[in-house]
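For this depiction, one protein chain was excluded, whereas all remaining protein chains were kept in their positions.
Entry: chain A
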Amino acid sequence: MSGNGASSSSLNMISGEDVVNNNFSALVVDDSPLLRLLHDIHLKKYGLKVQVAENGKVAVDLFHLGASFDLVLMDKEMPVMNGVEATKELRAMGVTSMIVGVTSKDGPGEQQAFMEAGLDYCFEKPLTPEIISFLLEELNKHHNKD
């Protein structure tokens, strides 16, 4: 796992109330229908409003059309536009959403390139309840700061 300040000690479950009572929105970007369904249901269970996109270009187009999301789960390997390119484009557009890379168990070099594209965090797929709780906690912190 890599990310800004992400450490095992901060991977604590937040309270059930915090988990369900949120107005956060998420975009799941993955070319696998299975992973899209899985992350969609998982995030909805935690109270997020979820949209899905099957590749990086669809995700970037959504933002171009004025959509905004608090959280973007970005797969790395996708056709048309991969996660690295999509992340770079979104950051170049000025998108400040939390972008979380989701990768298969690749070498550390590959995760590093993905992080350098502008990710906030990068985790191995599939995301676990603990990781989703951690991300919600981070979203809450940023939301409370604004």
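Descriptive notes on the structure:
Here, a contact is a pair of C-beta atoms (placed from the backbone, for glycine too) under 8 Å apart; a residue touches a chain by one contact, two chains touch by 3 or more; residues count from 1.
Just so we're on the same page, contacts and distances are computed from a predicted model.
As stated in its UniProt record, the chain not included in the shown complex is "Histidine-containing phosphotransfer protein", which appears among "EKC/KEOPS complex subunit TPRKB", "Histidine-containing phosphotransfer protein", "Phospholipid/glycerol acyltransferase domain-containing protein" or "Translation initiation factor eIF2B subunit gamma".
By the touch rule set out above, chain A reaches the unshown chain at residues 32-35, 37-38, 41-42, 44-45, 77, 104, 125-126, 128-129.
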